[in-house]
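Input: a single structure, listed below in structure tokens.
Here the complex is missing a single protein chain, while all its other protein chains stay put.
Then we have subunit A:
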Amino acid sequence: MSSARLLRWLLLLGALLVPAARAGTRGCDLPPDLVEAGAPLPATLRAVTAGRLRILVVGGVSVLGAGTSGPEAAWPARLRALLAARRPGVEFEVTVRARQGLSTAEAGDLLAEEMARTPAQLVLWATGTFSAAKGLEVDDMVEALNERLEQLRAAGTDAVLIEPQFSRFLRANANVEPYLDALRLVAATHQLPLLRRWELMRHWAETEQVDLERTPKAERVAATDRLNECLAQAMAALLRDGAAEARRSR
């Protein structure tokens, strides 16, 4: 058993033994296999070592923090805060380029435009929800992703893909699975980390930790804040794992 696996096992055991502690802390329950990077993030590691990391977040309404108490509660802002708290010597800049109802191709254009203006070392790309909801062609999404990810790699930029948000309503009323499968395949093909947001949110909903669709309206904003906090923690964990992998393979 490798030391990492042993550690993970011990953590899991710990989580099982002290379930009561969770409610009080601000930590979120992050199943290790859902925040595994699975691929190195060399450009991110270099930038952090050099003391300055610029992150570009691209996506739809979910990255804009819809339903939260304010822009500071959206997960990209929370991610920046978490990273800054963990690495005080490093300057983290997070730029969000998002719009409601953005197809993957349009998001790709937005991404290229922003990268041409101010290059980032790390791109976080949330996509697929709009395509699934509207039933847009899966191949179009894959083509747009393949093209843009190829360009990012050529430019030496790291990229992380982000799955759509889990929702029972969306699952029941849109055919989401083909889009999820395609995202998983694209991430694996390009050797990119994929934040398993769908699976994470499903896990949180099933274990009744954060479940927006079952939260009364009065508590909805607080729950959305909590969700964004947990997503930020998940992304931070995934980035740490990716940087560690890059360090190992150096």
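As a working rule, a contact is a pair of C-beta atoms (placed from the backbone, for glycine too) under 8 Å apart; a residue touches a chain by one contact, two chains touch by 3 or more; residues count from 1.
In this text, contacts and distances are computed from a predicted model.
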item: The complex's invisible chain, by UniProt name, from "Cell division transport system permease protein", "OpgC domain-containing protein", "Spore germination protein" or "Molybdopterin dehydrogenase"; value: "OpgC domain-containing protein"
item: Option touching the unshown chain, where A:Thr44, A:Ser62 or A:Thr157 are the choices; value: A:Ser62
item: Selected residue (touches chain absent from view) among A:Leu45, A:Leu79, A:Val160 or A:Val176; value: A:Val176
item: Candidates A:Thr104, A:Thr129 or A:Thr157 - the one touching the absent chain; value: A:Thr129
item: Touching residues (missing chain, whole complex) on subunit A; value: 38-39, 61-62, 66-67, 100-101, 129-130, 133-140, 142-143, 146, 165, 167-178, 181-182, 184-191, 206, 212-213, 216-217, 220, 224
